[in-house]
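Shown here: the complex without one of its protein chains, the others still in place.
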Amino acid sequence: MDLNTIFYLLIPSSLIFLPIIALFRGKTSNYIVHGVSITVSIIIIILSLYVLASGSTLDFTYKICLDYSYPILSFKVIHFRLDSLSAFFTLVLGIVSLASSIYGIGYIGRFYGREHIGWYGVNYLLFIISMYGVLTTYNLFIFIIFWELMTLSSQFLVSYEKNKKQALWAGYKYFCVSKLGAEMIIIAGLVLMIIYSGYNVDYEVVASRFRELFLRTPVIANAVLMLLFMGLGIKAALVPFHNWLPDAHPEAPSNVSALLSGVMIKMPIYMMYRLFYQFSQPTIYWGVIISSFGVVTLFTGTLYALVQIDSKRLLAYHSIGQIGYVVLGLGASGTLYAMGNYPLAFIALLGSMYHLINHALFKSLLFLTAGSVVYRTGLRDLNKLSGLAKYMPLTALTALIASLSIAGIPPFNGFVSKWIIYISTFCAGGYLAFYGLFALFISSVTAASFVKYFTTIFTRSPFEPGSYKKLEEVPFPMSLAQVMLAALCILFGIVVVIPLKLITSAISLLGLNIIQYQYISFGIGFIEVNNIGVNSPLFIGFILAIILPILYILIARPRYTSYGIWSCGTLVKEGLLHYPGRSYFRGFKEVFSEAYTVGKAVHEVLGVTSINYSLKFFKKLQRIIEDPVAMIVLTLVVVLLIIWAVGW
Amino acid sequence: MQSSATKLVEELGRFGIVEWIDSHTLIVHVDRSKLRDIAKYLHWGIGGYFSVSIGSDERPLDNSFHVYHVFSLDHLGVYVVVDIRVSPGYLHVPSITPIIPGANWHEREVMDYFGIMFDDHPEPKRLILPYNWPKGVYPLRKDYPYNKKVYIEEASDEPEHDSRFAGKYTIIPIGPYHPALHEPEYFELYVDGERIVGARYKGFMVHRGMEKIAESRMTINQIPFLAERICGICGYTHNVAYCQAVENVAGIDVPERAHYIRSIMLEIERIHSHMLWLGIAFHFLGFDTGFMITWRLREKVMDLAEMLTGNRKTYGLNLIGGVRRDIDLSKALKVKKVLRDLRKDYVDYMEKILGLKEIIYRTRGVGVLDYGEARKYSVLGPTARASGIDTDVRKYHPYAAYRHVDFKIPVYKDGDVLSRILVRHEEIIESINIIEQLLDNLPRTPIMAEEIHVPEHRIGVGVTEAPRGEDIHFVITSRDNKIYRWRPRAPSYNNIPALLVMLKDQHLADAPIIIASIDPCFSCTDHVLIIDVRTGSRKQVGLRELSRRGLG
Amino acid sequence: MIWVFIGALANIGFILLAAPLLDGLERKIKAWLQNRRGPPIPQTLYDIVKLLRKPGGLTGNPGLLYRIAPYMFFTNMVIAFLFIPTLLDYSLSFIGDIIVVYYLITASSIILAMGSISTGNPFAITGSTREISLSMAGKLLTGITLAIFVAVNKSFLITSLFPIIPPYRLSSILGLIVFAILVYIEGFRLPFDIPEAEPEIAGGVIIEYTGRDLGFAIYSLLLKRLLYTSILLNLVIPRYTVFSPIYYIVGVIVFSILFSTIECFSGRHRIEYALSFMKKLSLATGVVLVLAVLGY
Partner (left out) sequence: MRERLGLLRRSISVGIVTEKYPYKPIEVPEGFRGKPVIDQDKCLGCGACVNACPPNALSMTDDLDRGVRVIKLFLGRCIFCGRCQDVCPVEAIKLTREFELASINHNDLYQEVALVMAKCMVCGRPYTTIRLVEHVASNLPREQRSHLLLCPDCREKHSSKKVSYARW
């Protein structure tokens, strides 16, 4: 069986498992779904690695036999293609879904007897498959179908704990807002189709038509682009369309949160890459718009994350912030590309993609560790959690690695990608230099926020002594998943060549040719020595900076004397030495309140109104659906529209 | 003046039997039912303030306990002692704390030491004795020998923390060993980030048993030296207050020159104390150079004290009836010269230092104690004057040589730390003026009274204005050159409870300077403590051992 | 290449000796200005040597992070010096290395704070949150200042940033002044030594460290101070001449005298005042950045 066949069979064969999973309950269902999803993930990883390494594409079409006289169904084939850009994203999907599936084996045990595991299984598998579908389809119509499937299944996962009012509300909100975004995409697609009355929406066709449209009526083209961008932006939780995310992501089971934050919000980014590099040429104003969205997003998201006291909510806000970096890189590259500065455009895109994969790694790891804490303690409140490192050393270590990665501490992976983004923005000068320094400032805010996240949960002593007596490390599958991702975080930080190779092969598809713009000429230090591995003195230095102290402690085992905590000579009971999460960085928040005021304006006025608007819209829709007369009228309108479209 | 005093006597006659114990002290023997009325009348009615409560075991004399509340009437220059007789069969007295919150500690102290219960006290907990002190043992009762050893129970869980805040907010312990406190006291701050949301105070950790030692072991002329050691900074003012109390009882005619010398030394002590405080305040504000400057200037004052008395700090100058050393002309001239230079230097430096932005920024509007709160807690001295209360014992109850000098009392309305700095700053300059006036007019009389005879079982009240406020010593005399009851009350005793009001809603960074701003003298406040509160150990502590530790 | 390595190592050797001595010098100057005699100049060196010979202390329930934090801090600082020419003109520099230095500094304060927090001491946590808050505000300022230099020089190579003058531009001179203020602030000098404020939090970040750990923490803090001074000096003194070591030494001493004199006559700020000061300074520097981008 060659890889093309596997690619061909992957979606239909895994769909077969859905009813089987739905049949079972409890443990069996858990094992089946995770077994299937692990297999699927491994296959996805193999496929994408193959594509990225060989530079070839996997391609197939499902032939659909329909009456060709109906123009709307005249796309004839359902085209799937795994090119290197898709492969890069499927690789991300594969890695994260592998980890979260392994993790899920243990984690879903929480819900035995409380919730329907089969229901989870169906949605979980469907979620992965639909994301895979979104990435591999080569047809806008199919894209939308998978997109909606993805939204639907993830919405059920968000409100999986059906007895929790909060979860139901979050799922509802998430669904409504996502639906609004999807409508925008659909409208844009319809406009494209209708204006051209050609009903083939294969990406290649779309691309060529788009370019034509740009030449002929740039206003309409830009409007379509705007609609698509906004539709995607809602799903990617760009500020000000982000308000649903901090509610939705924390409410899902933690391994699903990892997928949601690690992968799902990258789906629109994937489409944006295609949109701006394949379907259209980047223009300066689009570059400015996108990078501005990026900066506002990273600024607002991260500053809000700084003041969160719910562990998963904090992580969710950071997802917004980190997506901002990715979008900033995309926008910067767009501007630079339009200005003709291809080398820097390449570096910016490199940084954007590098950060994307890094974010997928460390954010899903962080969600998994937060999930482990929930698994053992049932708590997400940073005011109450404390001192878990003693009981869950492995979780603590992986959380530390992830925290340092997202904080951009060398030599972990977050540092490299952020560094590349800074280089491109700073060297570009102009408005991008401003954006770059905002990003630089925000990275220290991120660091501060993760000092809070890590230290409140894991260090110090337990808040209520004795309350954690039965606490122990999480079961093997969960820690395995964590260790896997942590190892990748370190690997991608130190052996930079591997991800860079993967990314360059993905970028080459977008028209920025690697051969032409070698890194060497821009002196990205660690690659300039040779292509084999890490030889840069910088990275040797970094590794020494981390390794030497650890070795010193582990091997030399310096003598220590033990003391009680110095609290002015009195014996203070352990639990009372409590520093709740909300007290961190109070002064900073007070002084930089202007930033928060601006953030609040964006966050609440724009964010909440857009949410409210969409909710209102759906309420109305609901009322219409409930009203038989309106329903009949609507059906008639739709039928008429279809008739008109089909061309009768 | 005289007529208003007689009017006062008439007014007080409504509450009980009134008699003069000396020319400016009234005693009112009231019934327990009238106690609250008279307290309300004296503190809130005619503008006096509550000063101190004293418990006394007088069973050997009239088979009863007594509780004395002392009120000061500044505008009349009169102290009123309200005396309540408590029969040993029913040890209950109505509490005046609901009327005057400042009486809280005083009543709890009596509770601890004598077992007298105060009805309706809002917080009837132990104040001074440690929680593991055996029940029913009251160390200041006369049937408790000063060298008796008590068996201390092993430490158990004390409800240590304020349940409103503990667990919800971070506890920042300030003390007992903290760089911001140079004495062992304990402030527990509950903070949210950098903001203080609440505070708790635990004091009385300095292990001395001065009252008991003085009452049982020392003679009347030895106690001045003990009184001087109540405080390491303002010891002399305790010394003078004690001597005045005894002199008032005995009606001793202290020679004028002795009065002048006492006043001079009191003012020198005030200057050095305020300068020391300023230095510490600057240190807490992070301005160490200011600390060095003020302490360098203070050193000149210390040299003066050394020259005049033979020691930098413990002057050892007083005996009942006068002083032990004279100031001769050459010394007087030298003092004047030093003070002239000091004033020039000091004013110049302070003008510059008080112009520094950080100092002003960190003290203005910080630790505010408004007039109403200040009256409630009857705070004293510079703390009161910074809150707009015009009070000064030197002016309104003149003692020693203060009726012969002219000086003004700085009063500020804001009640913040800056006001307290400015009050002290101006007082330093006033003190230099006072010393110069006194030295110019030093009368030529002997320095020690000839005739000294102390009557038995009489109440005496001696008051001085210590650098921190009114310092009051209450004495009941005994035969054989002994004292029956001695209760010194340092000003910090009244000022410290007000700290909890000042600390609320302030920044953590300002906690040290707020605590320091009342110039708290913890050892003054705690002098009376008898027991070692170091918990967790089984030990027997005797007074003799403690006294050796404390006095040696 | 090999000579660059040797030169950089020689630089580090010099720095390791110079940092404590300079602190000793500052202590002496402060003592003189406070009319005291003060400790001998090598006193800080003696202190550190003494501390390094004593065992560390474990308090609370700290774990590995607490133990390695001082050492990590130290190695980070030493590595940062690899990229900055100090006494000699040698450094291992490449494009974007200034960001690396920046991140090394951030990493060091983050790691020290995390280690300190993990003891659970509320003083340490308060100090650490202050340290990180200040560091966040400082990073904003650093970022803007760096952006000015990058905008003026159109390059990201540290060696090409040094010295900044010429070209003499308004924005580069203003940027230098802001950077000097930043160096002062980041050197945890009064009135900005808030994370270690002795009166209220008794040492804050480093409160629980003793012995060797404390020695390394203090040593690293001194190195960090010198690192900032060195970056500032590199922006002003001429490089690649025979006299550059002399320029460097003279410059370091001049800045020590200047800074310790300023420190001597200031009180400590409250944290939010320091932060709002830095915020205002950032806004002003933002205007300078606009000037720099516009080409003034």
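Labels for the chains are A, B and C, by order of writing; each one numbers its residues from 1.
Everything below uses one rule, namely that a contact is a pair of C-beta atoms (placed from the backbone, for glycine too) under 8 Å apart; a residue touches a chain by one contact, two chains touch by 3 or more.
Being a predicted model, the structure only gives us computed values, none of them experimental.
Hidden chain, full complex: it touches shown chains B, C. Across B:253, B:348 or B:390, the single residue that touches the chain missing here is B:348. The residue from B:25, B:56 or B:289 that touches the chain not shown here is B:289.
Set against the missing chain, the residues B:324, B:364, B:457 or B:504 yield one that touches it, B:324. Annotation for subunit C: contacts to the undisplayed chain at residues 32-37, 261, 264-266. Touching the omitted chain from subunit B are residues 218-219, 221-223, 225-226, 229, 289, 293, 296, 303, 306-307, 310-311, 314, 316, 324-325, 348-349, 351-353, 355-356, 481, 548, 551-552.
The rule is simple: only the chains that are shown with their structure count from here on.
Between the CA-based centres of subunit A and subunit C the separation comes to 37 Å, rounded to the whole angstrom. With each centre defined as the average position of its C-alpha atoms, the distance from subunit A to subunit B rounds to 67 Å. Centroids built from CA atoms put subunit C at 48 Å from subunit B. Residue numbers of subunit B whose C-beta contacts span two or more other chains: 170-171, 173-174, 178, 191, 193-194.
Within subunit C, residues 122-123, 125-126, 129-130, 202, 271-272 each touch two or more of the remaining chains. Of all residues in subunit B, those touching subunit A in their complex are 161, 166-171, 173-178, 184, 186, 191-195, 536. Residues 170-174, 178-180, 191, 193-194, 282-290, 292-293, 296, 356, 358-359, 361-362, 507-513 of subunit B touch subunit C in their complex. Of all residues in subunit C, those touching subunit A in their complex are 5, 55-65, 67-68, 71-72, 74-76, 79, 82, 92, 94-97, 99-100, 102-104, 106-107, 110-111, 113-114, 117-123, 125-126, 128-130, 132-133, 135-137, 139-140, 142-144, 146-147, 150-151, 154, 156-157, 202, 207-208, 210-212, 271-272, 275-276, 279, 289, 293.
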